[in-house]
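My questions will all concern the structure given below.
In this view, the complex is presented without one of its protein chains, the others remaining in place.
Letters A and B mark the chains as written, and numbering starts fresh at 1 in each.
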Amino acid sequence: MIIDIATKEFRQTMRDGRFRLAAVLFIMLTAVAFVTAALRYQSLSAERTRAQKEVASQWMEQGEKNPHSAAHYGQYAFRPALPLAFFDSGVQAFEGVSIWLEAHKRNYAAGRPADDMSPLARFGEISIAYILQVLLPLILLLIAYPSFAAERESGTLRQVMASGVTGGQLFLGKFVGLSASVLLLMLPIIGICFLVLGSTSGATWLAHAVFLSVLYLWFMALMLGLALLVSAVASTARVALLILLVIWALGNFVVPRIAADMGRLASPTPSADALLRAIEDDLAAGIDGETPAAKIEKRRRQLHALYKVSSDAELPINIQGVIFGIQDEISDVVYDRHFSALEAAIDRQVDIFETASILSPRMAVMLVSQEISGTSIGHQRQFADGAEGFRRELMKTLNRDITLNSRSGDNAYRSSAALWREAGEYRFFPERLGASIARCGAPLTVLVLWSFLIGALAWVAARHLGKLG
Amino acid sequence: MRSADILLSELTLLRREQIVPWVLVGLLLATIFAGFSGRMIIDEQRAGALGARDEARVLIDSLKQQAAAGSETACSPGAVAYSVLSMPVSKTATPLEGLAIGQGDLLPDTYRLSARGAHTFLGQTDPENSLRLVSGNFDVAFLVVWVLPLLVIGCLFDVVIGERERGVLSLALLAGVSAGRFIWHKWWTRFLLLAAVTTVSIVLAAWIQDPAWTATTAYVLAGWILTSIIYLALWCALALVVSTGAGSSEAAATRLAGAWLVFVILFPAVTNLIAGTVMPPPSRVELTATLREASEQADKAIAAERDRWFFDHPDLQGDMNRRAYYLSVARSEAGIEKIMAPLLEEFAQNARDQQRVIEIMKYLSPGTLTFRSLTSLSGSDGRQHAHFRDAVVAYHRDWREFFVTRLETDAPLTVEDYDRLPTFVAPQIDGRQLILSLSVPLLLMLALTCLLCLLGSRKLRSTHLIVGTYSPGRG
Partner (left out) sequence: MLEAIGLTKNYGEVRALRSLDLQVKSGEIYCLLGANGAGKTTALNIFLGFVLATSGIARIDNINVSQDPIATRKRIAYIPETVTLYGALSGLENLDYFSKLSGIKHSAESLRRVLAQAGLAVEAYDRPLQGYSKGMRQKVGIAIAIARDAKVLLLDEPTSGLDPKASNEFSQLILAMAERGSAILMATHDLFRARETGSRIGIMRDGSLRKEFVAGEIGHRDLENEYLETMQEG
């Protein structure tokens, strides 16, 4: 019975001129999005790989130099373009792509691609994820809104119910039939994404792609359930259409903006200037109630006592290396404090956004999609933290070299390639899928809640389909 | 039936259709929220700019006093230029810029420059929640460009077809009222209602910005209202044409929703895609690598004996003379700038090229056209920022020249020199010029609106309007 209903729905949809037109537009847009995204990904990936190699060779070939000079020369960490970025570019355009890893200073990522984009970039980017999150649900609601409402208006629903079919069978049958129509559009996209992914990165990102496929299929099922539900309860097809259009517009364009603005109002981030000044003030003040000068002096006295000397020149080590280490110690604590506060402010904004996703399942899908595609704030942070971890190890290596291999006052000390090799070059390690999923707790919960809500309401609506009063 | 009677009946109908009053109230409240939200963003930016300026003034006063007392650092042009003083320069506040944030949350409104190369400050950005940047701002421009057409669709999609479906149109004709007059009165009632609420909302949102009420402010506000009303009229006219030609009210709603999707969402996004593809920006990644190489080479060439780390640890320079040290810094920076300046200019040129592409393509979509007009009025479309940036780069040259000249001639800084420091003059906004620059786009939108209204009028005279097209099923 359900299969019969589904077959009829599928056949009817295939013959619907609106669906055919929408499908053609959809395919054209997706093709454009695909080609541009794939080309951009290829170009970005090549560029960043090249740049990382270039800075690595600059590091290795910097010649003989004082290690602290090399520390200030530093290295650069470039955020690579992850394979699934071609599917969902997430927040990447608005995050810096490179971090300068230098002495005494933690820099935040610079070189935001959005700064070089046209002003119309704020209208949104036609990515494959955007098409699946925003445009496909619109097509869906345009084909699903008359499912019950129009049949009720025309009297056909009465005839169908009079045949002895239950409301539940009818609802499920229409759901399956319309799903088949939508899958006809979605599955080729998913298939091509898998092919492209496989050819560029082998099986490494396969699990991510599977997760994303399930996510988007789940989202389509939710949207279809919602459209059928509204159609089942609306008095006329026109009312059903208007309600669904309002829900679509609010959920995709209004709620995310309001949520983002409210986040900013509730938890503002400091300006670069304010952040810099606060850091400078704290660096001058020192940590643990000690000024940097006091801390250095204390360490000097400890070293003099340890080595039983009375001047720096008599030390068997270069105290300058120790001083650089203290300065790094202080700056690490100060930068951690301020960067943590900054991240906490941003996290509070994101929390508000996640909470607002209760009103819009699309927002929840957007968050999960970004996480799994490796283009979220979480991933940017993972990149930045990884780079910072490397920077600290790099500085420790260089400071240790100065301390142990030279003497105090020996400003002519030089190291060479052996030290640069020992210090190593920055490498990016993408995080595991589990870590990304762990950050998706809230949005996935929202999707589960929406599933229960739509399921429960659909069940109630289906039971009432055969009733007039 | 008199026109006034038709209008009055229409107003009563709209009042009874509870959804319309609620929608209008919703628009008003949303605009007020958007106004406040925009105001807070701009206030924050301005507070930051003012704070930075005050701080710089305090520092300069302190340096002046120290110079008077003969302090070595305060009298050293090199030390002040390269180690101590960074000068904040801010763009002129545009009246009502909180109504359209546009690029305002991406492009800095203040640069902190020193005598070091322009590359050290031109790339400055504030740390931001990138998720918020991706989502966009809930500002008045968003409400006008995105939401207002949806309200128009909701109020007008069935202005003709709905009357035919309800059988009212044929009754009106029998009463001796022409279809055109009957429908136009309905149309005008709804348009004027929407226009009134839109105008009041914009004025309220403007008042919330608490601007200085100058001639420029008046021009900008007038521009906002004019642009929004013409955009509203265009969508109302489109709704009329679609409603007249559609077979059912659902078909009309679907077609109008499709038009919204194409003109407000897809066309602008495609325009952005084309601008980025035809005029791809230079690579920041390559810029970084080039800067790094340039810095290294400059250091090696200019100061073979001096390690770069002295730059951050001038106290460790040992025997090196302070003047000689800063002279080498100045030469090093000059060398780097020589390599970097053309690369930075490529970015600026690319931005100008992209703006040109958008200026041409904006005419394909009323959504893009209106967005550009509104952000232009609020100074957040990137073009005013480009003028500001160019002014900053020119000022930076003067600033650096001021100190480097003294450094090279070994002339210490005096109290008088501190009074003669170069002053930044931000490019001013000419409100009248702004309005004039919008005249072509607005006139084009108005012309299109009139064309659509003419088309609607013609369709209203057609007999198909009453009986619809033939369908055998209707027996």
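Everything that follows uses one rule, which is that a residue touches a chain if its C-beta (ideal position, glycine included) is under 8 Å from a C-beta of that chain, and two chains touch if they have at least 3 such contacts.
It should be emphasised that the depicted structure is a prediction, and the values quoted were computed from it without experimental measurement.
Set against the missing chain, the residues A:Met161, A:Cys193, A:Ile296 or A:Val365 yield one that touches it, A:Met161.
Only one residue from A:Asp16, A:Asp282, A:Glu329 or A:Asp410 touches the chain missing from this view: A:Asp16. By the touch definition given at the top, chain A reaches the unshown chain through residues 1, 4-5, 8, 11-12, 15-16, 154-156, 158-166, 466-469.
In the analysis below, only the chains that are shown with their structure count from here on.
Remark: chain A residues 18, 29, 32, 36, 47-48, 51, 54-55, 58, 62, 65-66, 68-69, 71-73, 76, 78, 90-91, 93-98, 103-104, 108, 110-126, 134-135, 138, 142, 146, 150, 237-238, 241-242, 245-246, 249, 253-254, 256-261, 263-265, 268-275, 277, 320, 342, 346, 349-350, 353, 377, 380, 411 touch chain B in the complex.
Residues of chain B that touch chain A in their complex: 33, 37, 40-41, 44-45, 48, 51-52, 55, 88, 102-103, 106-108, 110, 112, 123-138, 142, 146-147, 150, 154, 158, 249-250, 253-254, 257, 261, 265-266, 268-273, 275-277, 281-289, 292-293, 295-296, 307-309, 311-312, 316, 318, 347, 350-351, 354-355, 357-358, 368, 371-372, 375, 381-382.
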